[in-house]
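So the structure is just underneath, and the comments pick up after that.
Here the complex is missing one protein chain, while the rest keep their positions.
Up next is subunit A:
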Amino acid sequence: MHSRVLLNTHVVLRLPSGQFKIVEVIPNTAIPLGKYGSFSTNLILGRPYHLTYEILDKEDGQTHSKLRLVPASELNAEALASEDAAAQGEEKTESAANAKGGVEFDIVGENGELLMRSNRLTIDDPLRQTLTQDEIEELKRAGTGSGKDIIAKIMASHQALDEKTSFSLAKYTVRKSKKYLKRFTVLPMDPGMLAKVMMEREAVRIMELREEMLGLIASWANVHHYSDPGEEMETKRGGRWLIIDDTGGLLTAAMAERMGILYPQEEEVEESDEEDLEESNATNGTNHQAPSPKDPPRPTTTDASEKELATTTSNPKKAPYNHTPSQSSPTTTLTLLHPSAQPSLGLLRHFGFDTNEPSPTHPLHTHLKTLSWLSLLSPSTDPAYAEPPLVTAEKLATWKSGKRGTYHRKRRRWERVKRVVDETREGGFDGLVVATAMELKGVLEHTLPLLRGGAQVAVYSPHVEPLVQLMDLYSRERRAAFMIGGHTSAPSPHANETEKRELEEDFPLNPLALLNTQLQTARGRAWQVLPGRTHPFMTARGGAEGFLFSGTKVQPVEGRVEARGRFAKRRKVEGGGEG
């Protein structure tokens, strides 16, 4: 998946300006990169990721530019050169500095050569660049080389280039390269990358969920692939996570990646297999979708009736796929609770999954389950949960095929909804991941009971306030008061309305049901690393910091807590400790 650019996948192109562009790799099309030019997708298809290309100028009669692969040595050349310079300069600089008493002037070598300049003599005058804009435009039209020539000419025409300090010279070169170099780098699409791209475009849509937080959430929610050899014979459920995702699918994608259910195919193709594939692709011609790399293992079905159902209804094109009912996997699943009628997972299309017409070969087809809050909390009022009338086979045979198809589709849809709703309401989830703008108290009130003991809870918020309030519901004082009050997980059935309301007000959530609650934030700070010029980057994106609340679901002891409280109030709070 991530070793080579495959057909119809989304890739990210990084441009010299540092901007990102997402493109879908459709063969025999051109990818335009604005002022940097355009190139044919066929020139990157089948090639490895992380390579940098230079767009060459079109030759006469050609419709497309050719690409030149820029080797790593060339990409690193500049940094290495400055490293060399620094290594050479180091000794001389030292002696020169000593000679001049370390005064910050131009540093002159023993033989009078200038080793390091200061900005004492810098003249702030745009006219020092002798090339006019028109002339630069002329150069660009003439289209010599790949931008390198232009940069070289610009540098040569700068009157005072040799007056620049090495720092400002480096900056100048970088600035010009960004503007004129016609290069791009092909990067694979993955949730970390998507977070980065989306942060620059529509940060609000992903709740400003940064890559740092993705890693942290996955760890604290203990999200991982599930495979239990003991359960293989039974279709016992395992490795189920509950997710509430208002980030348009980014969070879902990130968790799915950790579970190994995001990419259409596991990367098990060995080199020899790869050769085979290529042969077969070559004979298929270029317009066909390469069959093998896109086809994940075709799952077998356990349910014979399901199979029958599928074959009777499906059209020939879809025939092979309908064997597996969607959202049916027992293990390694994500169950998404959504507030609207349909889940909002638009970003998953970057990973080849469209919730409106899910590809049956995509692992998310069976491993991602979706249901609305209505289905969860009040299935009886959800029309999708109501069983459509069952029609006998004889009667069905008399129907027209279209009507029959609709009937089966309805039945299948109902079966899916019922299966997902029932198993979700049954609970026993291994973890809960939340990123939502909804009030968290209500979200947790309905989801915590669905978790097994020891399950991990991770709640993300771009702002700290909602999580501070959540932390407060589990504060040490509140826990102590709850225990001393002799409350248990549910209000006592004998309590009257006022007492119940008061309890609800004092303890909106059972403060003993989550252990080890903590609130944290993490942020990466990037550095520039060059000899003598190592420092953190000067600017970074501001905006929401991003915070994570986490805890462990536990089952408090019922009953005796009250009695103990009378004997050692203080000690119990200390001893109970985790408040």
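Keep in mind that, in the parts below, contacts are C-beta pairs under 8 Å (C-beta built on N, C-alpha and C of every residue); 3 or more make two chains touch, one makes a residue touch a chain; residues count from 1.
Operating definition for what follows: contacts and distances are computed from a predicted model.
Protein name for the hidden chain, per its UniProt entry and selected from "DNA replication complex GINS protein PSF3", "Sister chromatid cohesion protein Dcc1", "tRNA (adenine(58)-N(1))-methyltransferase catalytic subunit TRM61" or "NADH-ubiquinone oxidoreductase": "tRNA (adenine(58)-N(1))-methyltransferase catalytic subunit TRM61".
Within the set A:Glu439, A:Glu477 or A:Glu499, the residue that contacts the chain not displayed is A:Glu477. Per the touch definition above, the residue from A:Gly46, A:Pro339 or A:Gly427 contacting the chain not shown is A:Gly46. Here the missing chain is touched by one residue of A:Leu181, A:Leu214 or A:Ala253, and it is A:Leu214. In the complete complex, the hidden chain is touched by one of A:Ser168, A:Asn222, A:Ser344 or A:Thr406, namely A:Asn222.
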